[in-house]
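Have a look at this one before I ask anything.
Yeah, one chain of the complex is gone here, protein chain that is, but the others are all in their spots.
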Amino acid sequence: MTDNAFAFGLGVGTRNRDGQWLEVFFPQPLLQPGAALTRAAADLDSDCALDSGQLQTLGTALSDAGETQQAALVEQLRASARPAVAVLLREDSAPGNVPEAYLKLHLLSHRLVQPHGTDLQGVFGLLPNVAWTDQGAIDLKELPQRQLAARLRGQTLEVSCVDKFPKMTNYVVPAGVRIAHTARVRLGAYLGEGTTVMHEGFVNFNAGTRGAGMIEGRISAGVVVGEGSDLGGGCSTMGTLSGGGNIVISVGRECLIGANAGIGIPLGDRCTVEAGLFVTAGTKVNLLDDTGMPAETVKARELAGKSDLLFRRNSTTGAVECLTNRSAVALNEVLHAHN
Amino acid sequence: MTDNAFAFGLGVGTRNRDGQWLEVFFPQPLLQPGAALTRAAADLDSDCALDSGQLQTLGTALSDAGETQQAALVEQLRASARPAVAVLLREDSAPGNVPEAYLKLHLLSHRLVQPHGTDLQGVFGLLPNVAWTDQGAIDLKELPQRQLAARLRGQTLEVSCVDKFPKMTNYVVPAGVRIAHTARVRLGAYLGEGTTVMHEGFVNFNAGTRGAGMIEGRISAGVVVGEGSDLGGGCSTMGTLSGGGNIVISVGRECLIGANAGIGIPLGDRCTVEAGLFVTAGTKVNLLDDTGMPAETVKARELAGKSDLLFRRNSTTGAVECLTNRSAVALNEVLHAHN
Partner (left out) sequence: MTDNAFAFGLGVGTRNRDGQWLEVFFPQPLLQPGAALTRAAADLDSDCALDSGQLQTLGTALSDAGETQQAALVEQLRASARPAVAVLLREDSAPGNVPEAYLKLHLLSHRLVQPHGTDLQGVFGLLPNVAWTDQGAIDLKELPQRQLAARLRGQTLEVSCVDKFPKMTNYVVPAGVRIAHTARVRLGAYLGEGTTVMHEGFVNFNAGTRGAGMIEGRISAGVVVGEGSDLGGGCSTMGTLSGGGNIVISVGRECLIGANAGIGIPLGDRCTVEAGLFVTAGTKVNLLDDTGMPAETVKARELAGKSDLLFRRNSTTGAVECLTNRSAVALNEVLHAHN
């Protein structure tokens, strides 16, 4: 047994009537837990609720190991009637069950790992589809009966989401962010400090912002946006789950994607896409040099990841153009370099 | 009296202080109820709450008729203090009151009738505008007092919607769907099994999907999407309530409407609309044949409902083009057939 585990979390969760986990909340997930903590949790099954004896043993071990925060959490879990679970991930391999998958999503949203920084292979198949309600997570098979029972008591069971992924903010609100409408940020999103997600913004899991930014458009699964960039209202970034094929889209630092615009290629730093313009990988682009003269016509995928570009549709000719601050010669070198 | 009624539902609802229905929840609506059930409910007023005696009589009749599920529901309603109602629709005519309108919306969302499959004439005028809150449906006249009372108790009365139509998922979640953000699917939507409505998706009433599909765009009132189609993020379909005029928009099977695109014409099967392109009925389209050569210029409305078309805006000339897999001759025949 190695003492260098990948991550650890003590969680409290919800199970359906058959005892299957629907979701787990990890209030204080840890990356690279210490050796003593790793040893204390070594024999616990990440898929099984802890019984009272296991909690007591774990609490004592954590306390002895000087892990006072985690030990205090164990005490709180012991005092609760809700099912608790301890997940120790020895290495960063694909999640094997619901609690492990939830711990990984927490690591992202707690900013302990970056997007693409943990193995999420198979997470879609692993996570159950759940009714997220004001009475907590409910198995879809159990929902109709719960809805009727609530109605007969004069209440409405509010079903706010039916999905494999819950909203992030019911699990963690990372420091220094605003999220005007939390239903649009999934658990597993990574929001850098200083990020504002406005009402029209959206952030999928395993995606997000590296630092401060104004997000009024959609950050699809797998997409990462650099510091200081601004995604305008309703703009679109093609994700890895649908539409984007095998190109992983990203947006560099200090970019501006205009309202209702969209990108199907990754952008470098300090790029601008005009409001309303959608640039896909196959879009033919008239490249203008630093004097505004046409230098070449290329497919947008050849401009992927390059910096200091401004994309617009010429409002007189209808042609998509790209302006840059480089001379025609320099442009030519950049485009035709063997890279 | 005919024994072949159109639909039946036992509901529990909410009334304002004047005794007017605000909404009704039908946990188990029925299409074409049996003759015995129809007789048992024949004399009940669909707009009046059932009194204890009526419920008892109805329960006995249903039990005698072997309608055990409905009889069990009557027992549950009897044990509740909430107002119950029985709605028998003898035929599919325009709804006459709030409970009848709600039953029809339930029929759609329970997949008992298809969009355009039941008469909804006048439903807008019939339904009251309601404050949908975490304390249930509240009459707008009664809201300010309720809000203040909650505040004085240290609570917030959460008003999540002020509308004639509630969200579907507080009434029914049909099998085999995901709805990432339920506020965007109205009661009366029809979601085929296998449908995923992502955060940016939207489905109005009397509209929806016939089968599996990925919906990240807006399905307006009256619009139906065929199986296997994908509506990209933020895309738009013109509805019958506004903008679409008298053309009923639909989308065939295995279509792809790109992100931030839009259509003002119905699409056949296997059509694609490029991301960011809005095709209205009046858009002039350069039609290219199976060799990519220009065959004709037509208004998009002439292409309404045709299959195997790809719409794009030429990124060099700015012209809207339509590619097809047909030869110029075949195209000519299709367009100029007397149909």
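As written, the chain order gives the labels A and B, with residue 1 at the start of each chain.
We take it that a residue touches a chain if its C-beta (ideal position, glycine included) is under 8 Å from a C-beta of that chain, and two chains touch if they have at least 3 such contacts.
Treat the numbers as computed from the prediction; the structure is a model and nothing was measured.
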Using the definition of touch stated at the top, determine which of B:R82, B:R313 or B:R326 touches the missing chain. B:R313
Contact with the hidden chain (one of A:P115, A:G208 or A:G232): A:G232
Tell me which residue among B:N4, B:Q69, B:Q121 or B:T297 touches the hidden chain in the full complex. B:T297
Touch list for subunit A against the chain that is not drawn: 12, 25, 27, 76-77, 79-82, 134, 136-137, 160, 167, 169-173, 175, 177-183, 199-200, 214, 216, 230, 232-234, 258-260, 274-277, 313-319
Tell me which stretches of subunit B touch the chain missing from the display. 129, 131, 134, 140, 143-144, 147-148, 151-165, 183-184, 186, 202, 218, 220, 234-236, 238, 242-243, 260-262, 264, 276-278, 280, 283-286, 297, 313-314, 317-320
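Everything that follows uses one rule, which is that only the chains that are shown with their structure count from here on.
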I need the rotation angle between the copies subunit A and subunit B from a CA superposition, between 0 and 180°, in steps of 5. 120
Rounded Å distance between subunit A and subunit B, as computed from the means of their C-alpha atoms: 31
